[in-house]
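Only one protein chain is missing; all other protein chains are in place.
Let's look at chain A:
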Amino acid sequence: MENSNSYSPYSSSSVDSTKPSPSESSVNLSLSLTFPSTSSQRETSQDWPPIKPRLRDTLKGLRLRQRGYHRALFVKVYMEGVPIGRKLDLSTFSSYESLLENLSHMFDTSVICGKRDIKHHVLTYQDKDGDWMMVGDIPWDMFLETVRRLKITRPERC
C-alpha cells in the first residue's frame, strides 16, 4: 500500500501514527496535515502555491483557455454593504444554477435569482448599457455577452 519511494502523507484527516514518518519523533496526533490530495479540493485552496492574487487569477484564466474553454470572463462581484469585492470567471459556469451555487458558497449565504425575498440575497447585474438588471431573465449565453459586473443585494431590497 505504501510506496516506499515516494513519501506522501497527504490526508484530509489526522495523520495516522502507524504510517512511517520521516524521522523517529512522533507527529502531533491532533494536527492534521491538510494539504488536499485532489485538485478539486485544491481549487478552493487559495493559499498554495504562494503566489499573489493577481498572478493566481491570471493563471486560472490561462488554464481554462489552454483547455479549450472560451475566453475568460472575469467580472467583479460585490455583496451590498461590503466594500471589498471578489472576482469571478463566468466562463467557468454553464448555467445560472452553477453560478448561484458558487456565489452562495463564496459569500457563505443563500443567493438566488428572481423575485425579491426577505430571507435571501438576490443577484443583480450591470449590463453593457450600464443598467442594473435582475439576473435570470435572459438566456445564459446572452447573459454572458452583456454582463459587466454582479451585485448581491441585501434581503428585503431590490
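Simple rule for what comes next: contacts are C-beta pairs under 8 Å (C-beta built on N, C-alpha and C of every residue); 3 or more make two chains touch, one makes a residue touch a chain; residues count from 1.
The criterion applied here is as follows: contacts and distances are computed from a predicted model.
Its record in UniProt calls the unshown chain "GRR1-like protein 1", which is the match among "GRR1-like protein 1", "AP-1 complex subunit gamma", "Phosphatidylinositol glycan anchor biosynthesis class T" or "General transcription and DNA repair factor IIH helicase subunit XPD". Not every partner is drawn; the one left out touches chain A at residues 5-9, 15, 21-23, 25-28, 30-31, 33-35, 39, 42-43, 46-56, 58-60, 62-63, 76, 83-85.
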